[in-house]
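Structure, as structure tokens:
A single protein chain has been removed from this complex, and every other one stays in its place.
Labels A and B are assigned to the chains in the order they are written; within every chain, residues are numbered from 1.
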Amino acid sequence: MSALLEVDGLTVTLPVAGLQQPVLRDISFTLGQGEALGLVGESGSGKSMTARAIGRLLPPGAQCEGRISFDGDSVLELDGAGLRTYRTHGVAMIFQDPRASINPVRRVGDFLTEALVTNEGVKQDDANTRAAELLDAVGIDDPRRRMRQYPHQLSGGMLQRVMIAAALLINPRLILADEPTTALDVTTQAEVMAILDTLRRERGVSMLFITHDLELAAAVCDRTAVMYAGLLMEEQRSLKLDSDPLHPYTAALVQARPDISVTHERLLAIPGRPLSAFEAPPGCAFGPRCPHAEPACAQAVPPLLDVDTGRSRCRRLPELRGTMGAKSAGAGNG
Amino acid sequence: MSILAVQSASPEPVEMPTSSAGRAHRMGVGAWIALGILVFFMLVALLGPLLISTDPASISLMDSFGPPQPGHPLGFDGQGRDLLARLVYGARSSMLGPILVVLISTVLGGTIALSAAWIGGAYDAVVARVIDALFAFPGLLLAILAVSLVGPGLLAASIALSIGYTPYVARIIRSAALQERSLPYVSALTVQGLGGTSIVLRHILPNVSGIIVAAATLSYGYALIDLAALSFIGLGVQPPASDWGVMVADGVPGLLQGYPQESLYASACIVLVVGAVNFLGDRLTETAEGGR
Partner (left out) sequence: MSLGRFLLGRLIALVVTLLLASLAVYGALYLAPGTPLSFLTRGRTVTPEELAAIKAQYHLDEGFLSQYGHWVAGVLHGDFGTSILGKAPVLSLLGGRAFNTFMLVAFASIIILIIGLTVGITAGLKRGWVDRTLMVGATGAMAVPAFVAAIVLVLIFAVNLHWFPVFGAGDSLGDRLYHLVLPGIALALASVAYVARLTRAAVRTEADSDHVQTAVSRGLPRGAVISRHVLRNAMIPIVTVAGLTIGSLIAGAVVIEQVFQLNGLGSYLVQAVGQKDFPVVQAIVLILVAVFIVLNTVVDVLYAVLDPRISAGRQSA
């Protein structure tokens, strides 16, 4: 599988109180054609910022180091026509809140077809036909009528399907899905996720799937990366996250999951609170909350090391491996 | 396994190094200057006439448009009256008149808004429609109508102006109160059996007080302009009494003859005070809205 997207040493800083503060530190990963990678983390971990950096949607004042390469092009150096081509044919983004992310005063049909008509000069009629077909594919009944309506006349779940249809309409090679189901209610979440997953696989589109839900990422993505405080903590095949976590943080996330088959006396929680990148201590960012931390962990940020099944940023991994799994001893009970 | 299930075991509040600290510092300087200007003119209005020995009404045609001289640092107007004394005495009606407008319109508008937001239903709908229909209605016109009924002067004009401002104030407070009302804690208080009046007065009112103060501050500026304009067109404070609006008008003949001092000094006072008030009002609005 040749890599479609390569992120190498990506570091992003944002101006906060007059100082450039890091939000992403040395992020590296690759994504193959047709592959799906899950990016999991708590709010503030930098997972959305990673997607924004790839989509070139960082807030004003952000500074980037490192390399993002898409099909051989250096994304961070694109501008003008190159950047527009990249956005027109390369990536499509799906955002968390469809109601906020779709212009409320334009018709659904306008939203769907705007990129095709404006960027590619497709005739409005043809664009309408293609949009209606895709609306049908994402499970919206009577697409022609829906296209004449305004966003406020559609439910959140329907709007997110519209968003997915709009993303697929340009035949992108990569979809950046930033928590696409978080704003939806639980029953709709599953349907929308299934539609996105199926259509993406059918068309061979790669996907970077941003979520705070480890289980959902594991279900949808081939590989999953876990982020904490602007750092990639581990990355491996999704199937192994549960049984063989490569980082105590992942293990703690697994432990924190309420398991309905077992009656716990109380839910396990990770002690401490999630940190932003610029609050992180000098050593391992997770150190202060880690049950396995030792003084040496606070010396320097551990490097992201290749392991047989993936990568990990835990310097004690060799000794801890196999003891952190779901069935093993708890990660502390806060 | 949603990360939302990961509870924070350390609930203490955390200082987030956001940009608000830097911004607070910057806007602090401007706000202090604005507040300083306002306090200075308020003190002049309240105490100035006690400290100044020159009679603002004493006419001496010899000194017509006279330049500054010892004891008369700003010189004289066309009738040889001391300009500084006129400005200081004029500060009284110009600075204190608008306070009446602010008090009446805020109390009236606040009461209407809070009761509408709390009672809701048809009452609120009617209040909202009336407010919308009258919003931004030129209070100056009402004041002129009032003057035509009871004769020139600031009292009736101020009361009329207050009525003109009430929809503006009520609209701002109503929307803030509605937002506040929709917060869960209000339902919690209701469930605990607290009466409507005490919820409104003890909980909603304090929480929208920032917005109320901001609206009152901004309407002070508008009222100052409107009352000065009324005096300027001859329907407010009557000469020979001094008022900044009157002085701008009195100075026009001099201005045409090359002696613009009287008009310009009085204008400068108005612009300085209104500028300071607007600046403070903007900052107060930002702070109140930011804190919501």
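Basically, a contact is a pair of C-beta atoms (placed from the backbone, for glycine too) under 8 Å apart; a residue touches a chain by one contact, two chains touch by 3 or more.
Being a predicted model, the structure only gives us computed values, none of them experimental.
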item: Touch partners, limited to displayed chains, of the chain removed from view; value: A, B
item: Residue, one of A:Gly9, A:Pro104 or A:Gly204, that touches the chain absent here; value: A:Pro104
item: Contact with the hidden chain (one of A:Arg25, A:Arg87 or A:Arg200); value: A:Arg87
item: Listed residues B:Val29, B:Leu51 or B:Ala133, member touching the removed chain; value: B:Ala133
item: Subunit A residues touching the omitted chain (full complex); value: 55, 57, 60, 83-88, 91-93, 95, 97, 100-106, 114-115, 118-119, 149-150, 152-153, 166, 170
item: Residues belonging to subunit B that touch the chain removed from view; value: 129, 132-133, 135-141, 144-145, 147-150, 221, 225, 228-229, 232-235, 245, 248-249, 251-252, 255-256, 258, 260, 263-264, 267, 270-272, 274-275, 278-279, 282
